[in-house]
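Let me give you the structure first, and then I'll get to my questions.
What you see is the complex with one protein chain gone and the rest in place.
The block that comes next holds subunit A.
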Amino acid sequence: MSEPQVPDSQSAEPNLPEARPGTEPGSHTNLDPHVERYAARTAGMTASEIRALFAVASRPEVVSLAGGMPNLAALPLESLSQQMSELIAEDGLTALQYGSAHGVPALREQICEVMAMEGITGHPDDVVVTVGSQMALDMVTRLFCDPGDVVIAEGPSYVGALGSFAAYQAEVVHVAMDDDGLVPENLRSALAECEKAGKRVKFLYTIPNFHNPAGVTLAVDRRAEILEICRQYGVLVIEDNPYGLLAFDGQTYPALRSMDPDNVVYLGSFSKTFASGLRVGWVLAPHAVREKLVLASESATLCPPTLNQLVVSKYLTTHDWKGQIKTFRENYRERRDAMISSLEQYMPEGCSWTHPEGGFYVWLTVPEGVDAKAMLARAVTARVAYASGTGFYADGLGSRQMRLSYCYPTPERIREGVRRLAGVLESEMDLMRTFGSVTTRAVSGPQTPGPDTA
């Protein structure tokens, strides 16, 4: 018997398995010696032909209406650069050191000021700074969901949240929306059905303002009712609000958290109001939940990056951040207008779309029988990309929908993209007239673009 290979204790190299085991002549390999070891939660983590199609989206020939990258062009890079330099010069040894998992205290105070704009009275101690609100989603799901637990989410819902829920093997039950957001009656019946089926619902995950991907906003007069229903069924509310300050008319809406502090965990982010690459977000949670979040954060990342937190803190102190958000809003409004007017001009009969009053996205419904997922290849050939609706549902719905983002391209490019998309739709409808209404086979793996897609 041969001796097991023992790594040289003097060597820094780990004892890695062979990169390509068993490809010598006469050999058998599946190219992954770890395939039997993966946890069940990795089931959906495969290569995806839909995801692969987004590789062309970054090329200038293609108008990408697929991604969700904020338009950062309006940021004051020169003064930010100076600020960064000062930060390192004056506070470098703090900025480059570990911090607490809770987050930098000064920033947590400033976060409370930001949240006050939407009616939230929060204590800085109840804020936990996270690596973007995506990390908050991950931690909240980790804290609350055992495999098989149910999460109620709008249908459609944010794909990153669905990814977190899948990672913890939670079951997602979607609740339909209308133009005023989540429909209270639908929520009530979904909860009643879950109760009847003996399912354990842990929380409602909701994006009340300028929904991603649906573009709608929860009507103010529905908010109290939604909270009441959740209380009645003993269900926590996770309020995800990255776009709340991006209303085109500058209006803000009362946060759910402001109406029920004890039963709402609130997620916020600087990704859309300042800089997405810094990955600074936060959770505001009731005291007991917050204590667990801090410990969960420690085990996940030890602490959010100190430097990035200090950058945000200094920016909020030294820059006219509200004026900057106003500039962002104006840019996005111009782009939204370009998208809506070109949809009106070019889209064939049978299409409908939402009219966002803020945020990044329009949700387009295509004529009955057209499969937006299958159509993506044709769109890429025509040099336009969108995100197929199926990626925003955990249950296979959404083949008649697509998310169109207007945040990144210029208004001229948006118009050109919508014009191309209309041509693609016409061709696909021609195909549908030939073969009838179809739903093409489900495909494996992610169906939406990665975060770095334009």
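In the analysis below, a residue touches a chain if its C-beta (ideal position, glycine included) is under 8 Å from a C-beta of that chain, and two chains touch if they have at least 3 such contacts; residues count from 1.
What we mean here is this: contacts and distances are computed from a predicted model.
Peer 1: Could you check which of "Carbohydrate ABC transporter permease", "(2Fe-2S)-binding protein", "Putative negative amidase regulator, AmiC" or "D-alanine--D-alanine ligase" matches the UniProt name for the chain that's left out?
Peer 2: From the choices "Carbohydrate ABC transporter permease", "(2Fe-2S)-binding protein", "Putative negative amidase regulator, AmiC" or "D-alanine--D-alanine ligase", the unshown chain carries the UniProt name "D-alanine--D-alanine ligase".
Peer 1: Can you list, in ascending order, the subunit A residues touching the missing chain?
Peer 2: Listed in rising order, the touching residues are 20, 23-32, 34-35, 46-49, 51-53, 55-56, 59-62, 371, 374-378, 380-381, 383, 428, 430-436, 438-441, 443-445.
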